[in-house]
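A single protein chain has been omitted from the complex, and every remaining protein chain is retained in its original position.
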Amino acid sequence: MTGKTFFVDLSRCTGCRGCQIACKQWKNKPVEPTENTGSHQNPPDLSWQTLKVVRFSEKTIDGKFHWLFLPDQCRHCLDAPCKMVGDAEVPDAIMQDPQTGAVVFTEKCKGLNAQGIREACPYDIPRVDKATKLMYKCDLCNDRIHAGMVPSCVQTCPTGTMNFGDRDEMLALARDRLAKLKVKFPKAELVDADSVRVIFLCTQPPSAYYKHLQFGDAGPRPLSRKAFLAKVMRPLRAFS
Amino acid sequence: MTNHWIDIVNSDCIFIIGSNAAENHPISFKWVLRAKDKGATMIHVDPRYTRTSQHADVFARLRSGSDIPFFGGLIRYILANNLIFKDYVVNYTNASFILSDKYDFKDGLFSGFDAEKRAYDKSAWSFAKDDQGRIKKDPTLNNPRCVYQIMKTHYDRYDMKSVSAITGTPVADLQRVYQTYAATGKPEKSGTMLYAMGQTQHTVGVQNIRAMTIIQLLLGNMGVAGGGINALRGEANVQGSTDQGLLYHILPGYIPTPTAAMQTLVEFNEKNTPVTKEPQSANWWGNRPKYLASFLKSMYPNQDLETGYSYLPKLEPGKDYSWLSLFDAMLGGAFKGFFAWGQNPAASTANSNKTREAMTKLDWMVTVNMFETETGSFWKGPGMDPKKVKTEVFYLPCAVSFEKEGSISNSGRWMQWRNVAQPPSGDSKPDGDIIYELFEKIRELYAKEGGAYPDPIKNLNWDVATNHAFDPHKVAKRINGYFLTEKTLKVGDADKTFKPGDPVPGFALLQNDGSTCSGTWVYCGSYTDKNMAARRDKSQTAMQAKIGLFPAWSWAWPVNRRIIYNRASVDPQGKPYQPDKPVIAWVNGKWEGDVPDGPWPPMADVEKGKFPFIMTTDGMGQIFGPGRNDGPLPEHYEPLECPIAENPFSKQLHNPTALKFTGPADIHASCDPRYPFVCSTYRVTEHWQTGVMTRNSPWLLEAEPQMFCEMSPELATMRGIKNGEKVILESTRGSLWAKAIVTERIQPFTVLGQTIHQVGIPWHFGWTWPVNGGDSANILCPSVGDPNTGIPETKAFMVNVRKA
Partner (left out) sequence: MEWNRREFLKIAGATTAVTAFGGLGFDLTPARAEGQAAKLKFTKQTTSVCCYCSVGCGLIASTDKDGKGKVVNIEGDPDHPINEGALCPKGASHYQLGKNDRRILKVLYRAPYSENWEEKSWDWALDRIARKVKESRDGSFVTKDAKGRVVNRCEGIASVGSAAMDNEECWIYQAMLRAMGLNYIEHQARI
């Protein structure tokens, strides 16, 4: 099973947040109360209402100022630590679609230790609705994929940042773009390409965008089951 | 736009100035980035670093209000280094025209200035004529009185050092921008200039655009694929609403509104029909009488043309009726009644406190909208005591765009038809039905009771509905135009007889004798045998595919021409200057590609060929523009509120002809220590205009929830402000709070040796909603305007910022 993959070319992202809103539109998600805290990033983080958030970061790298944008979402790991942890508590609370590879939280997630699931995630993605105990994250728009449509965020992206297709095809596209961008950005890299279905291409160091963009950048996750990680994170940065 | 959105992909260099396209026209970046994929360079020039700047190959900062020196320096660079597209400049522009002896320029003033009236006598800027009335020219461009040499002298003062000193742009950045953009002067290269309100909302707004025009003409960038002067307009149908004449100074189709000095149609035509002695000039506005006659017949089909003309209200000559003057008059108690139709002037007008106060002087106001607005509810707004406000207010709820059908015209002049996806919600109605039903009632009253001059009301062709519902198809057909009497006309080489009711196929067939009607002549051809705006056919020829033309998708005015002035994209023989991206080409005695600017052969055919700039009287691109109110060549003046005491370029600190007012609400503060910072207003991606629709869309409000003020870390430190804290901004006109966004994207400028800070605020918020969202940025803005357009100067004015 090769399944589906997102290739997210951050060199093209304008931070327009079309994806953030299109995600809410398709899923008809409620809003959370927000305020301006000195940043354009809002909501400030992922939440059970917000499955995709564009993160804004201002960094000066090698003397050049950058305003970096990261449309953050679940990476749909090939071997998903959240699922491994979840299966130990409530089998099949977290499912992986064998056709697409989408990692999907089901109603049974109510029975999971939400904190543990979140900590198992190398990218700090899953969130819980405390009122219902249901857990939420991006589901790859698995319903759209099965209907022959592309995921909502990909459909709406104006710039070609969000790309979606069969994994082989996306890997080829990612490698091709990386090679082209290397000329201007020698440090460009594909993030954790071997282990995830949402592959980010960065022209700047991943940590400049967000501490959890690349696994390990934020230091070790407070994992209860480190053993899983050792298995999951085997072949890091094969293309970098 | 002279060009269109997709055409950006054809550009070799995209120069974005006075626009934050990535944030405010996000889909434009689909085409900007694709152009970059093909090797194009992108330049962004702006007071602050935005999401647009992040993708620029070259980014340069300039102090808000200093665009003309920035452009002046570029013009000087092009001329000094001889980087012009010489054939283009000589053949297609007025660079070779020789000026009359009356033209002069001294110390910031052009000849013809009347200090008392603060206005120019524009006849002082005319061209020298020979004894046959033809303009004298020097194609060698050496005559010291020719436009080229006059321009060269004019801009010689804008050297790199002087420009850097006033703009605050480092010389190295100026050099990079100038060098990069001037490279598009090569015949095979094209550069496009994308701008928005960052260029127009100044007291020199029109001259900012004029400066871009000069640059584009010098580099041969007009009419070509990937070129042009491209206004990224802000509303879905602001192009269309302008085309339909919803401005005091124009009737539909850019026909000037008659004044009291033009008592008859004959007089109007004498004064408004340009004539040229240049045999090869198409002088298209020479057709204006046909368009006005057809407009009059679209309004009053049963009246003769003079009677129809007499029905039109006449302006008082010399009097300004534009937006800011309207609200100034309202404050003075000039109006009993007021329509704010799909608009929120209490938040959108510069100097909001003045505007809101003006509304208390009305007896009644009708407002049409979807959500509560600061305008409709002004009587209960901040500082208002409803018990003291006499104004009677009617709020009429209208349908949203997908609850009705009709056409809108985008920035690229594409007229696109929208369909009904759901019926109007609740009691809301499409605007068309509200207008139709209201005027039915007014007509009934006049029919029953008579009243002041009822004839225009009684005789207006009000056949705009079918079964008592507004019928956009019926109106679209009238906008296109149809024959009123039988007429036999030459179409191509053959005679064709048109019957009453037959649609007019194109504006070349409109008549000045009352036999045709057309509501808006530029839309003639849009609704003929079918509704052209509704077309969804992507077929194209191989040549059209090369430059992304979709001639069968929707319809573009004029005559489905997608790139205006495209006769300038070919050499005088009709051969494309840029064979890889040809717009039109003269092949075997006919044109291929886009719809050419007129059917005539190329210009080298001295008998039948025409000059390319068909809308100018003399057929040439206007490097020298004698029609503007504030001068024929752009010259630097500081904003009406500015941080410097003297203009290094002349003794004229401000535009001497700027539109301004003198009441207590109109006090300006330049170099006033109480208001030390330059301020600009702007938009964000997630909101639109005054935010009425977007503040009320929860997903968008969640993403940008509150009024903010962007400022540099230096300014924040100086004022003891921390990121995210509440701050107060104040100008001489009012104050408001905002959340501080302290960011390195904003940097102080060094201007004439002193440090100048600039801050920026969005204008999307208002007191009605959300509860803790803040109020309108326009509370701070001055009601001063450009002398040509009256557009307010909301991009550069002076404020103070302090911790709340």
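A and B are the chain letters, set down in written order, and residue numbers restart from 1 in every chain.
Quick note on the criterion: a residue touches a chain if its C-beta (ideal position, glycine included) is under 8 Å from a C-beta of that chain, and two chains touch if they have at least 3 such contacts.
Quick caveat, the model's predicted, so the values are computed rather than measured.
Here the missing chain is touched by one residue of B:661, B:737 or B:769, and it is B:769. When the missing chain is restored to the complex, the residue among B:397, B:572, B:676 or B:713 that touches it is B:397. In the complete complex, the hidden chain is touched by one of B:364, B:661 or B:737, namely B:364. Interface note for the absent chain: among B:241, B:273, B:287 or B:750, the touching residue is B:241. Of the listed residues A:66, A:144 or A:211, the one in contact with the hidden chain in the full complex is A:144.
Screening B:442, B:587, B:645 or B:804 for touch with the missing chain picks out B:442.
If you put the missing chain back, the residues of subunit A touching it would be 16-18, 20-22, 24-28, 92, 95, 97-99, 104-107, 109, 132, 134-136, 139, 142-144, 146-149, 152, 155-158.
The working rule: only the chains that are shown with their structure count from here on.
If you average the Cα atoms of subunit A and of subunit B, the two centres end up 42 Å apart. Put simply, subunit B touches subunit A in their complex at residues 22-23, 26-27, 29-30, 33, 49-55, 684-686, 698-708, 722-725, 739-745, 772.
Every residue of subunit A that touches subunit B in the complex is listed here, in rising order: 12, 14-18, 20-21, 24-25, 29-32, 34-40, 42-43, 58, 60, 65-69, 158-160.
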